[in-house]
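Structure provided below as structure tokens; questions to follow.
Every protein chain but one is kept in place in this view of the complex.
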């Protein structure tokens, strides 16, 4: 059970509802996932976190699909169960196919492997890498 | 200093040289970065790691630039200094601009933040996420 | 199921019971949580770990509440499910309110974000930080 | 060297200077540490990150010293060199003594130890922890 | 549920079956654990990962039991639930006793503790360590 419980739309304060409404409008959905309902116990934190994510995940120099796959890559690296589940769904919605998911995981696995090899062998940074 | 030292091309065995040659040919460069020179103390490990990376990082369902940025995202999450330096260089070579780098870091930072919020609040996985 | 199973008080050896008794007396409770029952398979490890925790978590230059919140912050960062659950309970018992929990999580999330930004941007340590 | 270099006050845009001014005013200092100068390559990210930190680190249900020590605890857990250096300095400025630092590290170390024991032994969450 | 589902032997392609057969022959078992069934959605990844593991985990300068315990130590450090469960089973099959498991966890816990103390205190590497 979420530590402070979940705040449903019906019982939410106006401040929280405004964020929920913006989440649904931005995402073109009619529901709110549990992450936001858990954060809603801290309305200022809810608003701040949502506004940051909205700004960061919008199309920009990187498209939304790439950003969602990067998010998923970090979540798999951190082994955060909730985050892997929610961002796999988000990345699929943004266009990730099964083949893309498999290749993404292959890169994530390989990066986690070589990160430890580089550290374990105590490799010096090459001069060319500045 | 790298724990087992670095193996330079000139003093490398034929087996190691064959891998070095393939690295340079695949990347279109005329030098080998320290990671491979450190791994070369274990020729079987050098070959195995290189062949895996070559297969995984080739264009496929994901393009090479996306893969390099995912690699960099994982390396920043793990805070592996060598890996951040080398994959920043590789991602730039594959086309990453300064603006893309900044957006990438913003996503990485945000993912690391919300991963801990999801875990800390003990959020249940939504049924819709399967 | 815990890998080596749990050792209940009734079937515990005298050595293990002595630790269990000290845990309950120190905490002013009449039960033992599963962590200790799992560790009890290794009586020397149980004793060593308990004595270390008892010494470390006692009031000192930092009060017990601050220490419990730091423990929870580390557990959320590591995404250890058991540890988050048990130390949320412990911190509440020591006086953590809902508002304090929310602020704590906000700091934990932010620290995890900026840790990756500092590493990803490869920021040099300022001279003033020594 | 920071990947995108550091932006000094003298050569900063008006947008960046406004953030720098707010950082110095909020902290009562006359200098900007490298983290912000590195982020300044992404003015929107600089502003967003600073406003979040300013809001999160202000006195609230938790005092500023507790928050800085939590930040340091997370940074030590993540082993982020820059972050440990800068938040040790910040925590000291907020009142952390040498004895408090040592106790903080002891809690951080112990939490990282028991987090792995709980996971490694596969301990079930106690019903009482909800 | 595994994101892409599990591929059972009966419905597997010939390419996947060849890997499954080699896994069972190498391990002297008549079943395939879920990890491989999940990876099988990416036949090239399945083959590559299995061949790497087979080569790495074979007896060599280190015996198979030591390797399995190292694998478990890393999995406990990363707090990967699936990996802890499967490699505890693998290590037991290779000869790990309850007493060895407990000692292994003690070392893992201690290493995670002192890793953070070394980083948190910002200890310089001794010259003698090169």
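A, B, C, D and E are the chain letters, set down in written order, and residue numbers restart from 1 in every chain.
Everything below uses one rule, namely that a contact is a pair of C-beta atoms (placed from the backbone, for glycine too) under 8 Å apart; a residue touches a chain by one contact, two chains touch by 3 or more.
Given the structure is predicted, the values throughout are model-derived calculations rather than measurements.
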### Query
Which visible chains touch the chain that is not shown?
A, B, C, D, E
### Summary
Touching the hidden chain, out of A:36, A:71 or A:121, is A:121
### Message
Touch as defined at the start, partner being the missing chain; which of A:90, A:105 or A:125 qualifies?
### Response
A:105
### Message
For the chain not shown, which residue from E:24, E:94 or E:118 touches it across the whole complex?
### Response
E:118
### Query
For chain D, which residues reach the chain that was dropped from this view?
79, 88, 98-99, 101-103, 105-106, 109
### Task
Name, in rising order, the residues on chain B that touch the hidden chain in the full complex.
3-4, 41-42, 45, 49, 78-80
#### Entry: For chain A, the residues touching the chain missing from this view
72, 76-77, 79, 81, 84-85, 88, 104-105, 108-110, 112-117, 119-122
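We take it that only the chains that are shown with their structure count from here on.
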### For chain C and chain D, chains touching each
A, B, E
### Task
Quick one: point me to the chain whose Cα centre is farthest from that of chain C.
B
### Self-contact between copies chain B and chain C, residue sets same or different by half
same
### Message
Applying the document's contact definition, name the chain pair with more C-beta pairs in contact, A-B or B-E.
### Response
A-B
### Query
From the C-alpha centre of chain D to that of chain E, how far is it in Å?
34
### Query
What are the residue numbers in chain A that touch two or more other chains?
1, 3-4, 49, 52, 56, 78-80, 88, 99, 102-103, 106, 130
### Touch-based graph of the chains, sorted into line, ring, star, complete or other
complete
